[in-house]
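The complex appears here without one of its protein chains, the remainder shown in place.
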Amino acid sequence: MEAINNLISQGAVQDVLFWVFAALTLICAILVIANPFSRSPVTSAMFLVLTIISMAGLFVLLHAFFLAAVQILVYAGAVMVLFLFVIMLLDLKEEQRRKIKLFGLVTGLIAVGGIVSVFLKALASAGNGTDAPKLEGETYALGKLLFTQYTLPFEIVSVLLLVAMVGVILLSKRKLE
Amino acid sequence: MNASLISLEISVIGLGLVLMLADLFMPAERRKFLGYAAIAALGVLLLASFAGCGSCSLTGTAFHGAFVNDGLSLFFKRLFIIAAILVLFVAVEFSDRLTAISEYYSLIVFALAGMLFAASANDFAMLFVSIELITITFYVLVSFQRNKLASLEAGVKYLILGALSSAFMIFGIALIWGTTGQLNFTELAAVASQFADSKIFLLGVLLVLVGLGFKIAAFPFQIWAPDVYQGAPTPTTAFLAIGSKAAGFVLLMRFLFSAIPSITHSHALSTMLIIVSGITILYGNLCALPQRNLKRLLAYSSISHAGYLLLGVAALNANGQAAILYYLAGYLFTVLAAFLVIALVLRQLETEDVSGLAGLNQRSPLLAATLTIAMVSLAGIPPLAGFFGKFLLLKSVVEAAQTTGNPGYYCLLFTALVGVVISLYYYFNVVRAIYWSKEPKDVSPIEMSGAAKLTAWLCIAGIFALGLFPNAVLNFALLAVGGLK
Amino acid sequence: MSILTQIAGWPLLAALALVVVPRNYRVVIRAIAVLATFISTVLAVKMFVGYGCAVPDAEGFRFVQQIPWVESLGISYHVGVDGLNVGLVLMGAIVAFAAALCSWEIKTREKEFYILLLVMSGGILGAFASLDLFFFYFLHELALVPTFIMIGVWGRGERKNYATFQITLYLSIGALIALLGLIALYVQSGANTFDIPKLVEHLKSNPLETNAQNFIFPLLLFGFGILVSLWPFHSWAPLGYGVAPSPTAMLHAGVLKKFGLYGLIRVALPLLPEAAQTWANVIAWLCVGNILYVGWVAMRQKDLNLLIGNSSVAHMGFIFLGIASLNLIGITGAVLIMVAHGFLAALTFALNGYIYQQTGTLKMSELGGLCRKLPFIGTALLMAAMAGCGLPGFANFVGEATVFFGAWTVFPTVTVIALWGALVIGGVYMTRAIRNALHGPLPEKWSALVDASSAWRKLPYALLLLCLLVFGFVPKLLTEKINPDAGKIVTVVAAAAPAEHALVQVDVPTARAQSSEIEQ
Amino acid sequence: MQVGLHHYLTVSILLFSLGLLGVIMRRNLLVIYMSLELMLNAANLALVSFSRFNDKLDGQVLVFFIITVAAAEVAVGLALIVALYRKRQSAHVEDLTSMKL
Partner (left out) sequence: MKHELFPWLILFLPLISVAVITLFTLRSKMVSSLISIGAVSASFILTVLFIAANGFHPEVPGDVLNWNWLSIDQLNVDFGLKVDALSLMMTLVVTGVGGLIHIYSYGYMHDDRSLSRFFAKLSLFTFSMLGIVLANNFLMMFIFWELVGISSYLLIGFWFEKPSAGDAAKKAFITNRLGDFGFLFGILMVWGLLHSLNFSELQSGVAAGTVTLGASATIAGLLIFCGAMGKSAQFPLHVWLPDAMEGPTPVSALIHAATMVAAGVYMLCRSLFLFDHGALQVIAYIGGFTSLLAALMAMQQNDIKRIIAYSTLSQLGYMVMVVGLNGPTPAMFHLTTHAFFKALLFLSAGSVIMGMHHEQDIWQMGNLRKKMPITFWTFLIGSLALCGVPPFSGFYSKDSILAQAIDQHNYLLFGIATFVAALTTFYTFRLFFVVFLGKEKSKAAAHAHESPFVMTGPLMVLAVFSVIGGFIGITNNFESQFAHEHESLTMMQQLLEPFHKPIPMCLGLGAVAIGFFAAMSIYKDAETDPLPARLGGLSKAMANRFYFDELYEATVIRLHDFIAAVFDWIDRWILEGGCIGLIRGGTDFTGRALRLMQTGNLQTYAFLFVLGVAVLLYFVL
């Protein structure tokens, strides 16, 4: 028990958990975009849910508990349900395996690879990045910040949601007058 | 906290809500006239802003520095309001092709609110949310003609690419904030120079520029513009061409010259700006050359104009920034004049081919003159607004060339000239189509409502005024960019 | 209001007035256009005659008017004339009047045509009268754009589109390069003013660095050069004039084209004197291309308009040569030719237009013997052709001879080549043209041609011929005015002469003496 | 090895690039849209980890905004896709090429 506590305090468990969640996130993400077994959007959506949940795990590891909750509630809960609804609504058949254009694939990989390599190089050049984590995710502090310094963006987002709402109604109503 | 600074924005949002509510109480056939109410309200706001009454034209910062009201934001806010007014005029003319017209008006007003916030945004959170407000509103506005496949297709294209650019931008913001720990532009400016060597920071800057480049349709992020311009309802296209672009520019200028001026003036970034500007000009003009679809032509021309505007950014001096402002003001009237004509003329036509303009000078001399003046101004010919704007932009680049001695500026100047020459060709093709087509199919006169006539005259007056009496606007623009570095 | 504002303003006002005239009131439209240009002409003559009596301002300009326009950039509406442009304004007004008179040959969309013609005339006159770099350019552009439209719409022949394309391309590029040069000049001077006299004063005391001068000068040289069809950027000119409706060709070839040359003299030389010294050689040798090369090309032409167009390009060479000589005689000569060639080009294109209007062709193989059926037009064309190959009695000769004398001291070789071009090559192609078009037997099909019969029809040609003769007989009318002001420019240029340009320096004391004499 | 900022960022970058790959490789609009969500999430992850290691909360506020905006965007986007599907009976990008050149 003490050993476990030790491990926890030294962060070993977190480290292990990090690796687990990170691997889970990435693997699920890969399965979202390229599932060798199914090309159905439903599968993609399901794996996206998994990705999001594992990310929530990462958030927890980063002590962002509130955001982890939001992540699961909003993303995995609301957004993904929306996705699934739409998929079902559209009654999408499994996507036909159209011929993958090799040229497109290769150039796409090169482009993305290029971007990733630039990102990673930039990251590598930025020192070792082994500072100890400091911040404790306090929901209270977060809320205070949100409603003091960031009131205005917050309000704008509310307008944005209104607009989105109107937009969705306009776009999906069967008949408009 | 100086919350009264945002009274203009609040009024605009309120207006949007009122419009939406009024819809409920208006009979369907009268709803189109809600547009005039919106115009009137915006007109009042504009006057208030000019008259300085209330707190519409106060300067200062609010919300912990996230919101700033200065000359620059004031200039752009007025520009946006004028744009919205004119777009609303066009929208009223276009109303017979739109269902749910009052929602359309209110969405325009909400987009305007987003733009107003963008004009005042002074931190990344504001930048992000205001851009998103504009963008998401535009998703809806673009795909508003639900019964038209092109409109929906344009909407989807704008949606996917817009989201993609948002993703890049937000990642960039994350990196910038991660390295510097600052979200506020003013505070960032104080520390930015320390991070000049940080690759992550530079990466973040570039990714933010990707997002902004998308908004202004600069190469290589211009790819969406033609399809979206073509598919969207004409008033939306007009608002995209001026409002969205101008919002992109005000944010770009804030970001480059207020948040990270020390980085902007570095060699790598300034060279990039030069190259992007040059290629954008060339790309837009070259692609427009064989184009026959009028809206698509204007899309390409809009890309090239983004390039010209970037000249002022690339020049990295106050005159260049002022020139951008001036140019946008001229561009506002010009583009709206063009889209007004398109909205009115191509009403019956399925295609938007240039040939649809045949015989326009007989069908409606005023519209013919309006479009001609718009094209001539876009081509940059005196005595219209476009000429003086281009003159100012070129002048600023020459200044930059002579103060820095960077040979890239000379190449850029040359490129800009080549672009202008190419553009003459397709603009005059349009003019030729108006006056000198072989046999016009349709010679029925075009009825213009009084409001449409008023709009046309307003645009013409604006184009001429900016070309002939540039003094006041130019001084204002110079004053407005005083805070930028 | 200065008389210059009126001269340029009447056509523009008339253009505005025409907008509201219904298009089927053809006589009214035509009358307004003719009347407006006529008023301009009368005013211009009045100004020319009253030039000597008018009181010059501190910088030596007369009939000055200045209204600030954009203070922050130092742009103001500033018009005025001195010896260099007084002749050009007069010439421009007369040619505009003649062009308006000749426009009867336009039968379609007359309203638009006259509006464009008037805008063009007003723009040209304004550009020449302008003493502010910005307006100078601005008004030129204002005149240039109608040219494109007129050629594109009312042009003739199957190469119309191509020619319009080419002329638009070339002239816009030229104008833009020149604009770049002007902006660079403005920026580099640091005087924060577009006012030419002020810039001259400013740069006299703080001349630009040699590097800057040597960078800006070519911009102006080639920008303006393209506008003037400097070899090898000339190919637009014959082609464009070949298809242009004759009033447009008259105004463009006659007047608007001189803008570039005037710009070089007015702006490039006094403001960039050192670079002018350096680049004079280049100009001199490029003008060989104009005179010799284009002259030879003209010899091959089968179409009368193309031939005249090429000869017009060749004539530009003499003006460039005069400018390149950088001495009082040469520059005076250059200005003289500018005025003379304005009348001449207008005359030839007007006559070609008449013939084309009558015959529907200008292919010399199809013409012939026209002197018989068209004695007036034929004689006028013959005289114009002769003026074109430098016959004394016409103003062109005076200018060309003066240029030769001026250039001889500086560029003897080029002068000899130019002599050859003027006397021999010019003679060859002009006599060929006369032989093929006017002499020889009259083909059957032209037996129904009608000569210009009424006084109205004859007036433009007679007027232009008269001007050519007057200035040919009494060149002093112009030279007396040009001399002092050209002297100022020469003095400025010579003062900046590097030591190795000894040849140019020879003229310095005399030029100074001349100008001081006149000042007394 | 202690797990630090770089590890999180690496994950974030990889996630971002996977999203990117999805956007340019997949042809189903919905899947493309999901890939975009992946990219946004990558940004969120970066922000949260920066927030943790820089000892500043602003990043988390930003994440909050991003999630909200993303939700709104998804709503509008899906509505749009649905509308399009009704019109075109397809959610496939290759069927959306009525406007080109």
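Note that the chains are named A, B, C and D in the order they appear, and that numbering of residues resets to 1 at the start of each chain.
Rule of thumb we're sticking to: a residue touches a chain if its C-beta (ideal position, glycine included) is under 8 Å from a C-beta of that chain, and two chains touch if they have at least 3 such contacts.
Please read these numbers as outputs of a predicted model, since none were measured by experiment.
Looking at the complete complex, one finds that the omitted chain is in touch with A, B, C, D.
Contact with the chain that does not appear here is found for just one residue of C:Leu438, C:Ala452 or C:Ala496, C:Leu438.
Here one chain is not drawn; of C:Phe48, C:Phe165 or C:Phe222, the residue touching it is C:Phe165. Note on the undisplayed chain: of the listed residues B:Leu5, B:Ile160 or B:Ala433, the one touching it is B:Ile160. Residues of chain D in contact with the chain left out of this view: 20, 23-25, 27, 29, 32, 93-94, 96-101.
For chain B, the list of residues touching the undisplayed chain reads 156-157, 160-161, 164-165, 168, 199, 202-203, 206-207, 209-210, 214, 219-221, 223-224, 226-227, 268-269, 272, 275-276, 283, 286-291, 422.
Contact between chain A and the unshown chain involves residues 104, 107-108, 111-112, 114-115, 118, 121-122.
Definition applied: only the chains that are shown with their structure count from here on.
The interface with the greater count of contacting C-beta pairs, when B-C is set against B-D, is B-D.
Computed centre separation for the pair chain C/chain D is 64 angstrom, with centres defined by C-alpha atoms.
In whole angstrom, the spacing between the mean C-alpha positions of chain A and chain C is 71.
Averaged Cα coordinates give chain B a centre that lies 26 Å from the centre of chain D. Within chain A, contacts with two or more other chains are made by residues 119, 123, 126, 149-150, 153, 157, 160, 163-164, 167, 171.
Within the complex, the chain D residues that touch chain B are 9, 16, 19, 23, 29, 32-33, 36, 39-40, 42-43, 46-47, 49-50, 54, 56, 58-59, 61-62, 65-66, 69, 72-73, 76-77, 80-81, 83-84, 87-88, 96, 98-100. Contact residues on chain A toward chain B in their complex (touch as defined above): 118-119, 121-123, 125-126, 148-153, 156-157, 159-160, 162-164, 166-167, 170-171, 176-177.
By the touch criterion stated above, chain A contacts chain D in their complex at residues 11, 14-15, 18-19, 22, 25-26, 29-30, 32-34, 41, 44-45, 48, 51-52, 55, 58-59, 62-64, 66-67, 70-71, 74-75, 78-79, 82-83, 86-87, 89-90, 92, 95, 98, 104-105, 108-109, 111-112, 115-116, 119-120, 123, 126, 128-131, 133-135, 137-138, 141-142, 145-146, 149-150, 153-154, 157, 160-161, 163-165, 167-168, 171-172.
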